[in-house]
Structures are given as structure tokens and as C-alpha cells.
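Below you will find the structure I want to go over with you.
Here the complex is missing a single protein chain, while all its other protein chains stay put.
Let's look at subunit A:
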Amino acid sequence: VSVSLTDIRNTVGNVPMEWYRDFPHIGYNLDGKKIYKPIRNKDELDDFLDKMDNPDYWRTVPDKQTGSDVVLSDEQVQLVNRLQRGQFGDANFNEYEPQVEFFSRDVMLHPVTNRPADKRSFIPSLIEKEKVSKLVHAIKMGWIKPRRVEDDSRGRYYDLWANEDSSILARHKMHLPAPKIPLPGHQESYNPPPEYLFTDEERALWEQQDPCDRKLPFVPRKFSSLRQVPAFSRFIHERFERCLDLYLCPRQRKMRVNVNPEDLIPKLPKPKDLQPFPTTQSLVYRGHSGLVRSISVSPSGQWLASGSDDGSVRFWEVCSSRCLKTVQVGGAVKSVAWNPNPSVCLLAVALDSVVLILSPSLADRQVVLSSERLLSAPQEADANEGAGPVTWSETEGEELNHGIRLKIQHPKAVQQVSWHAKGDYVASVMPDHSSNLQVLIHQLSRRRSQNPFRKNKGLVQCVSFHPVRPYFFVGTQRSVRIYNLVKQEMTKKLQANSKWISSMAVHPGGDHVICGSYDCRLSWFDLDLSTKPYKMLRHHKKAVRGVAYHRLYPLFASASDDGTVIVCHGTVYNDLLQNPLIVPVKVLRGHEITHDLGVLDVTFHPTQPWVFSSGADATIRLFT
């Protein structure tokens, strides 16, 4: 706005305008002369005419300071309008300019303030510390009493049910109110739709059924109007039944137990807690050319004897897998058994229909001497010895050089030999369906044999002596019979649920027996528990050929036609209350399946947690 000399704005001074009311002038010009008010002698009429005619009337404004009328220009009018509307005066002003971000999230090169943070922003506040210490002092001096926390728990609430009888409480909890009567539906209507009425068959069915079986206790009837509805005949009956329901009918909550099926499975210990047990194959004893049917470890644990279908018995050194001795016996060997008496070194071999007693010279001189003494002929010669079913004979010449000492000739093929724990008696099995001469017990020192059984009770598969007591276990096809040798009678008959028992082993403690059968099952019998198996293990896929217990460690193993040996942990507890704990622990693989036969025999080392297994692939493997 340019200031011209004639249009100086403030000619008045900073005084209120009513001081000039009575004067003819208003303001002064630069020279000091009075500026006279413009003549305004417009009366109402002129004013009205002015209003009508003057096109600029609406924007004419009297200026207080100069007294004249000012005609506003368009921009000024626009300015006034904007101000009246509450907008910014300047039309060009854009109040929505983008803000200059003064503080932004972008990290600028130079910060707004580079003032380092005060230490007081990191450490506990000093002002608060002062306040707190003042309060503490006040509390100590007793000026302020701290508010005690109210202990609401005691005394505020009275336990209503504290002294209540628990049986009453239980009854209250168990209370189930009678269910509400269902609201009447279409059946109960006095004019039901025709489909709710009974047809003749439904009617007949309804009458036939027992009252308690019926779905509806009444027959739906149809009446054309409410007036015609008769009195309900069963009214009292219905009410009475409801009352009986309410106060006489016992109801009980059905306790549904939410059982997690996994909780029912007993928690067995993990195998790695049950170490030591054999885990890997360590040695392979190669040398046989036919399938190895039977193996036996010496009581000292140094030697392993094996018999095979190629007609030889081999002696191996356990720790080096070297075959030290081979004895050709001239027939497929079905079973070998080492004498468990540690002061004697003898091996019983069953082949064809002969049982041979071998004396391998693998031991100390003293031991060999006592073996010889055991084998030497008895002084007294009984006359009726020759007439028995078996004949004893000593060997000479070539056979003697090999170590074979005695031959016991049987009438039929011998399947298995088994020693008594003391080492004097040996039992041999000749399976035959029809005869009663299936089991023979021989005494080495007196060279006597006897048949303990008179009747034939089934095809005998395997026999075993009890390790401690005078019992004799005979395993037939379906059951295991336990005989007391002293009383000469049968004490127990264990029924396995298997079709064909193949092998049997007795626990060294003498109270448990395991049987393996050709239908892939292994049954553990607890003799103190019952004659039925305590546990049946079905770990194998094919027939179980051999089972064995460890003498010292709580382990047992089973060998099967699927080429595996499964070692399980079986702890037996001394107290009669706890059942044995059976945990399968390792599957040992290594044998190859030859001609559908896998592992044929399994036995444990007497002192170390090692297991030997012999298979149809003509090898014996040691797992440690």
C-alpha cells in the first residue's frame, strides 16, 4: 500500500473517536491544520435512495478516522468475506503447505542438539531419593505413620462349608435335578396336523409295546374345537409320576474319566539307562561250511564251541576269533553243550543218534585230570547195563586222539543235550510222537542212563535242568512241564499260548522261564505268579529259534529266522510283590538269511555283557 501525502492513515492520534464528536474537524494534516469532517447531510430519504441506486452501496463503509466513506475494492471485499468465514485473510496463503519437518525420524547428519545426555537420565533420580529419605526420616521419628496393609484373608469371610459333613457335601455336589418336562408340542395339541396322528399300524404298534418302551405316553387325538376337548384321563397319573421322578428317583452323575491313552502305557526306562548290553557286532568267527546249529561258551569265558551241519565241532578263542581246534565227528551236529562245572572241561555233542563226550585239552592240567577222573569207568560193573536202550562205549585210536572220550548210542536221532548245573548229569532229547522214550538222563560218573517218564505226553522239544533246585523242565510242543526229581512227580504245567515251542531257557535265579516258539512269540513265565505267561513278546517277524538268559546281567536274548537277535533287559526283583521289568533294548543285525533260515542259536558270555549268535550263513558272531 503506497502512502500518499493526502492519504496518511493516522491523522487522528491515539485517542478515542468520541472526543472528536463535537468538533467539526477530525484529525490534523501534516502542516498542523485541521481536517474538517466531510459534510454528511444525508437524510433518511437520501440514504434510502442511495441504497437503491448506488451499486456500490453495499460496499461503502464510513471510515471512522477520516469520517469519509470508503468504497471497498473487490479484493478488500473478498478479504472481509474470508475473515467473516473464519479463514485466513490472504487468499494466496495455503495453510496446508507441507510441514518443514523440524524433528523427523530420519537421522540427519547433524542433530538438532548435540548435547550429551545428562548422567541423571541414567542413574536413579536424586530428587526422589531425597524425598524418600525425608519420608523415611519422618516415619522413623514418628511424624508420619505408614499405612498398614490390611490383611483381608483372615476374619473377613466366614467359610460356610468349613464344618460341613463331607458326605452331605458330596451328596449335594452329586445332586442332579430331574429334567424339566418338555413343553407341549404338536402331539399334545387338541387339533394337530394329520401327520401327527397315529395310523392304524402305528396304533397297533403303540398298543403292543410296553408302556415304558413307548415314545409317547398317550395317543394324539384330534378335536375340531377347544370346547370338545374332554378331561385328560391320565392327569393324576401323570402328575404322580412326575412327583415320583422328583423325589423318589435316584440320580447320579456319571463320572466320566478323561483318560489319556498314553498314560495307560507303562513308562519303561530308556535303553540307555539300562546299559551295559551288547550293541554292535565285534567279531565274526568264520570257518564252518554248513549252517551252525548250536553254540556253547565255556564257563571261564575263554572258549566257544560250535557244532554245524558240515559234521565238525570247532573250538574258537573268544577274544581273537581264531579257530583253535576242529574235530570231525562224521555227522550233522544238532547240539553242543559245555559242562558248566568249572573244574571240569568237557563238551557234550549230539549228532545223529549218538551223544559224544569230548575232552578238548583247553584247560589247566588239574582240570583235565578231574575231567579224566569223571570219565573213567566205574569200578562196579552192573550186569543189566548192556540191556538198556542206550549203550555206553569208550573210544579208541583216532577218535581218542581228537579228544572224543565217550559215545552214548541212542535208539533214535538225538535233538538236544543239556547238562545239570553240577556237571554230572546230562539229559538228551529224542523227539518222537509215539514213544515214551523221548528223554533220557545219563550220569557220567556211573555211566548209567535212565528214562524218567513212563507216558508220552507230547512231542518233546527241549529239556533243561533247574540251576539250583532238583527240578527238570520238559518243553513239549504246547506246554512246559516241571517235574520234581526228588519226589518224582510233576509239579507244574506251564501253558504257553503258542502253537509250537522251539526253545526254552531258565533264569539263573530259578524262578522264571522264557520260551520261544515258531509263531514268532516269546513268553516269559513267572513260576511264582501263575502257569500262564506273565508277558508275551512279539518283537520278531519270523519264528524264534533260540532263547538265552545271561548268568550275571539282567539280560535275555532271542534269535529268530528274520536274521536278528533281540536283546531285552529283564530285571527280576527279590521281593515277590514286584513283577519283572521287561524292556526290549537292542535289535542286533548282522546275520544273513540263508535258505530262509536266519539265526539258529544264541548264547551269552558267562561274565561279560556279550552275546554270541550262530546262523545259517555258517558264521558265529559276537556282539559287544
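Definition applied: a residue touches a chain if its C-beta (ideal position, glycine included) is under 8 Å from a C-beta of that chain, and two chains touch if they have at least 3 such contacts; residues count from 1.
Note that in this section contacts and distances are computed from a predicted model.
**Q** One chain of this complex is not shown here; going by its UniProt record, which of these names is it: "Large ribosomal subunit protein bL32m", "Actin-related protein 2/3 complex subunit", "Ribosome biogenesis protein WDR12" or "Acyl-[acyl-carrier-protein] hydrolase"?
**A** Going by UniProt, the chain not displayed is called "Ribosome biogenesis protein WDR12".
**Q** Touching the left-out chain: which of A:I35, A:L72, A:L283 or A:L485?
**A** Counting the whole complex, the residue in contact with the absent chain is A:L283.
**Q** One chain isn't shown here. Among A:T11, A:Q302, A:Q409 or A:T531, which residue touches it?
**A** Within the whole complex, the residue contacting the unshown chain is A:Q302.
**Q** From the listed residues A:Q366, A:S434 or A:Q488, report the one that touches the chain absent from this view.
**A** Residue touching the chain left out of view: A:Q366.
**Q** Name every residue on subunit A in touch with the hidden partner chain.
**A** Considering the whole complex, subunit A reaches the absent chain at 276, 282-283, 300-302, 319-322, 324, 363-367, 607-608, 624.
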